[in-house]
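Every protein chain of the complex appears in place save one, which is left out.
Let's look at chain A:
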Amino acid sequence: MSDTQIRDLIAEAIKDNDVILFMKGTPDQPACGFSMRTVGMLQSLDVPFAAVDVLPDPRIRQELSSLSNWPTIPQLFHNGELLGGCDIVTEMYESGELATTLGVETPADAPAEAPTGHPAQAAPMGIENRLR
């Protein structure tokens, strides 16, 4: 697949999914603490979201960052627009703005503070590379 094809697929995925997270690893097996935290926040709001693992091909991250003008992973998009990375999503989660923006009610059992990830428990490189 050419770089342009990858870029087009990313643009299409962002357009086609109301909420889409580009992350390291998968929601079930996040490979980075920041990705894990972002997944945790979306899950505690019960928001359905699409997730793309950027690890299988370094060009995914390259093309995504040049498209979004944002250097780091994770990146959360809503209605085609970049909401931010883990820090911004955390700030929005804790202020209630994330639920409002995504059009959901904050569930009664959602923690007030963003669920913390455990970067130390993130999968080591060998496991990251195993993905796909």
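We adopt the following convention: contacts are C-beta pairs under 8 Å (C-beta built on N, C-alpha and C of every residue); 3 or more make two chains touch, one makes a residue touch a chain; residues count from 1.
We take it that contacts and distances are computed from a predicted model.
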item	value
Omitted chain, identified by the protein name its UniProt record gives, among "YrbA protein", "3-oxoacyl-ACP synthase", "TctA family transporter" or "Nucleotide-binding universal stress UspA family protein"	"YrbA protein"
Sole contact to the chain not displayed, among A:V39, A:L55, A:L83 or A:A99	A:L83
Residue in contact with the excluded chain [from A:D3, A:D57 or A:E91]	A:E91
Interface residues of chain A (partner: the chain not displayed)	34, 69-72, 82-85, 87-88, 91-92
